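Please find one structure pasted underneath; my questions will follow.
Every protein chain of the complex appears in place save one, which is left out.
Moving on, here comes subunit A:
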Amino acid sequence: MLGLLKFELYKIYKQKSIYILFALLIAIISTGGWIDRSSEKVIYQGYQKWEGKLTAEKINKLDRIREDGNKKSDTGQEFTFKEHLLYSISMVIFQQTNFTEERNKEITQLKEKIQQTPLSYKKRQDELKKDMLSSIDTSDFYYPKGPAIMLDMIYTFGFVITAFMTIIGIGPIFSKEYSSGMDQFLLSSKYGRSKAVTAKILASLLFILSVIAMWSLYSVARSAYSFGLHGWKSSIQSVIQFLESPYPFSLSSAFTLMMMIHVIAALAFGVLVVFISAVSKKVIVSVLTSGVIFGLPLVLDTVLDYGGTKKVWVDRFISFSIYQFMKVKELFVGFRTYNFFGYPVLQPILAVILSFLTIILFWFITQWIMKKKQITV
């Protein structure tokens, strides 16, 4: 088995197209991505003074800075760099404290609602939300730029790199055997319908893991170089896209969790691509089909996001697509649960379960198909 796995890995990594594509994608995302480190250092020093527990004293001071800044802004006066920095910090804290107040109000409303509602899915859902909101701790303040950029990499470029590399690297894994005529050796040999299939799937998964490791390393290196490696203790709500997130995570746990979900969803997509390749006689068919499965919800999401009209079924289709699971972000921005025998299941948990089911199902189907495979022409 190990021998076959080595050969399958060799076949995947011998494809020049994967290196060209990876280099191209990294080149695209690197354009304008590097920051002036000296000014960034000054910004961080500005933030550093306010880091730690957000005391009433700190909040009062920042309130005054914000009010002065507002006056200056209204009268059209210019800000010095330092003033602008302080004003920005005061605005961030203001936004954060406002949302904390709103969250507390929602918790109170939920408590009242729970008392009035009889035991049901709705009640359990409200209880879950109340518990989650109550666990959020935004009393600490840290400059989160570095971790925020790393988090951003997952749902802006990272998931696209993983998907493109999977489609190009794994798409030909079986269909190239058919188009080259090598399938006859495979199907007539002792392990060609069993261990070789397992080896192909395992090699695909290892390839995907290596792709994710590569762009993650790039992302970490870039963020660490530009912004440093601090801010991980900050809450996920300190990142503007997750301001209303009900998940009580620090940025370090959010990043770990989101990367794990991305990996699981990417492996599910990988097994799906292997299956598509196993049933496609031509490489182009395999690549295009895989591309459509990943790309269609992405296109719908992007187009309809600008159009602003999403029908319920389209929303469901996008929510349960492999694209959305790999992107991860939307799973954590809001509170979304699904009724499972009267119990609410959070969308990220459902995404992980569905990804695992996809892996198991398509792994099994691919093995079965190859066991029964016949050459027809």
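Methods note: contacts are C-beta pairs under 8 Å (C-beta built on N, C-alpha and C of every residue); 3 or more make two chains touch, one makes a residue touch a chain; residues count from 1.
The rule is short, and it goes like this: contacts and distances are computed from a predicted model.
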Item to check | Missing subunit (named according to UniProt) among the choices "Ferritin", "Heat-shock protein", "Cell envelope biogenesis protein TolA" or "ABC transporter ATP-binding protein" | outcome: "ABC transporter ATP-binding protein"
Next on the checklist: Among A:Ser73, A:Ser139 or A:Ser189, which one touches the chain that has been omitted from the display?
Outcome noted: A:Ser189
Checklist outcome for this item: The one of A:Val292, A:Ile360 or A:Ile375 in touch with the missing chain is A:Ile375
Item to check | Touch list for subunit A against the chain that is not drawn | outcome: 3-4, 7, 11, 14, 177, 180-194, 196, 371, 374-376
